[in-house]
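Shown here is a partial selection of chains from the complex, left in place.
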Amino acid sequence: MNPQLEPTSAIAKTSLGATGDWFDHPVHAYPHQTDYAGIVWHGTYISWMEEARVKCLQSIGIGFADLVAMGCDLPVVDLSVRYHRPVQMGMDAVVRTRMAKMDGIRINWDYQIQSLDGIELYVTAQVTLVAVDREKGKILRQLPPAVREVLMKLQAE
Amino acid sequence: MNPQLEPTSAIAKTSLGATGDWFDHPVHAYPHQTDYAGIVWHGTYISWMEEARVKCLQSIGIGFADLVAMGCDLPVVDLSVRYHRPVQMGMDAVVRTRMAKMDGIRINWDYQIQSLDGIELYVTAQVTLVAVDREKGKILRQLPPAVREVLMKLQAE
């Protein structure tokens, strides 16, 4: 576990290899993300995980908005989250994600949300996406080849 | 000031006349809407005001999703909010809205968010919408006639 600052696109590709394929998305707990208990509200982590996923795809050249413009969407079909300890208001944390094995048309992502120094573990999670044809509203039998090729690379790392 | 339970479509039309044209949308302050201070986060009221606006339009027969499907969008172009006192977690409140005078293509809404008994005033606000052609992304010179006709009725009340 070796957290790092938000990488530029170029550094990200290297670091994905270097750290055993985790992508790191740093976050800060702002007031609007907290609840009455002074800690990050449990649903806020879902936003953070989406942000990390979008940034990770971007780091390997897949713009999420471009994908959507091409008619391919990647909705979440499964989500599981375990909350180990809360992130307090004003704290920094890092959302680490990596693509796990692709299972047919299912794209699985693992998550660890932890302190910047990697000592505290706040959240672990898994998210599964499928590719959907936006026009038909149907699950694609296979990913657009260009997307698949790039994702396979991510998986190999 | 005479708050009331969420009206059905039929009652709403009557009550708009009866109470001098306010539409009432009851809300409850849930944990996800609070911040570290145990009160409703200041941005949450923007959601509540949108909900009241959508319900008010629905009560006079304008489905917001139908409007969008017809190619007409009503984005917010101006927003001003004054926070008088906070709504605490677990409290009920009522979001009152009414359409103020239409100013050419600008549709103005007034808001008062208050306690159920009408004694405490939490928030006052104004929101301005314009009608936009979704395809062209341009402001419409005039509202779709069917929409305009219904809105004029709302204004007259």
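Per-chain numbering from 1; labels A and B assigned in written order.
In this text, contacts are C-beta pairs under 8 Å (C-beta built on N, C-alpha and C of every residue); 3 or more make two chains touch, one makes a residue touch a chain.
As the structure is a prediction and not an experimental result, all values here were calculated from the model.
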Per this structure file, total copies of the shared sequence (2 shown): 4
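Rule of thumb we're sticking to: only the chains that are shown with their structure count from here on.
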Chain centre separation (chain A, chain B; CA means) in Å: 35
Complex interface listing, chain B residues touching chain A: 31-32, 34-39, 41, 43, 89
